[in-house]
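Take a look at the structure below.
With one protein chain removed, the remaining protein chains of the complex are shown where they sit.
After this line comes subunit A, so read on.
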Amino acid sequence: MTAVKAPAPEQQAGGGLVTAVKGRLQQLLAFASLLVIYAFFSFASPYFFSYGNFTAILFSTVVIGTLAIGTTFVIIAGGIDLSIGTGMALCAVMSGVFLTKLGLPLALGVPAAILFGGLMGLINGINVALLKIPPFIATLAMMLVAEGLALVLSDSAPIYFNNVPGYTDISTGNLIPGVEFPNAVLILLAVALMAGLLLTKSVLGRYTYSIGSNEEATALSGIDVRRWKIAIYCFAGLFIGLAGVMISARLGSAQPATGMGYELQAIAAVVIGGTSLSGGKGSIVGTLIGALIISVLNNGLQIMSIPQEWQNVILGCVILVAVYTDRIRKKEA
């Protein structure tokens, strides 16, 4: 056997820098398109470009953004989570149950609702990692279970938080005195920072990438892939819980039937942000940009009085363009 000549090392010199730039390219592209869209609406409508509308856009990003951050972990690990939308509604209902029906104090009830999301994630993780049910099916089942449970536990009626002082402040209050900047956005930024740190610096994050890159190689490297997959789904579940708290705090009520559809918006945000659905690649910054693009589009189109139906058409096209450019970029790399 004569053998292949290896690529000369000189050809690869400077490859480190090139890879570094290429790795960030999708994020840069996404960020550039966010700016372009923002600039477009600023010129197209006199009402778009203002501080008030800026914070409004950020505020409307919170729920999708929170869900998308958790889902980013799952998708980078090569999985998918369809249960986040109705799961969020269930966690909102649970928050209502803990705070109004059981009368728990805020400092207990809110963490309990978030942990309930973690429990859902744990069950998803067990179904996927131990019972080997494909993630799509396992979380589809959880999506239906959560939708039903939310209605059962709330008797199909909204639960109002009128008697829970301070609950809506979690979302709409202003922690920074004298500045109109909603707490919800601060919370989103804080969890995004934490998630970004965990994804890039922690063992959990490193294994998330490893499992998504090559699950078999990771397992053969002596890493208990099943355990870490459960941990990843469970961790992502905490974000379902948090989103449930955030949406109910914003509305002042837990709406048991509102969750469906959020999962697809969140997955769209993740994908627009450059995370690969085949796993192994992605970032929290990208996901945040993806979520912002969706919000800016929704907000701008609304301000321009374009009907809701058309907004979805445009969002669908944006997803196609985003994923297609990602494909082209990968082919060139």
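Please note the rule applied: a contact is a pair of C-beta atoms (placed from the backbone, for glycine too) under 8 Å apart; a residue touches a chain by one contact, two chains touch by 3 or more; residues count from 1.
In this text, contacts and distances are computed from a predicted model.
*Asks:* Going by UniProt, what is the name of the one chain that was not included in the view, given "Deoxyribose-phosphate aldolase", "D-xylose ABC transporter ATP-binding protein", "Ring-1,2-phenylacetyl-CoA epoxidase subunit PaaA" or "Transketolase"?
*Replies:* Spelling it out: the chain absent from the display is recorded in UniProt as "D-xylose ABC transporter ATP-binding protein".
*Asks:* Taking the full complex into account, find the residue in A:A157, A:A217 or A:M304 that is in contact with the omitted chain.
*Replies:* Within the whole complex, the residue contacting the unshown chain is A:A217.
*Asks:* Which residue among A:L204, A:M260 or A:I306 touches the omitted chain?
*Replies:* Once the missing chain is taken into account, the touching residue is A:L204.
*Asks:* Tell me, which residues in subunit A touch the chain that this view leaves out?
*Replies:* So the residues of subunit A touching the missing chain come out as 1-7, 9, 12-16, 19-20, 201-204, 206-207, 209-210, 213-214, 216-224, 280-281.
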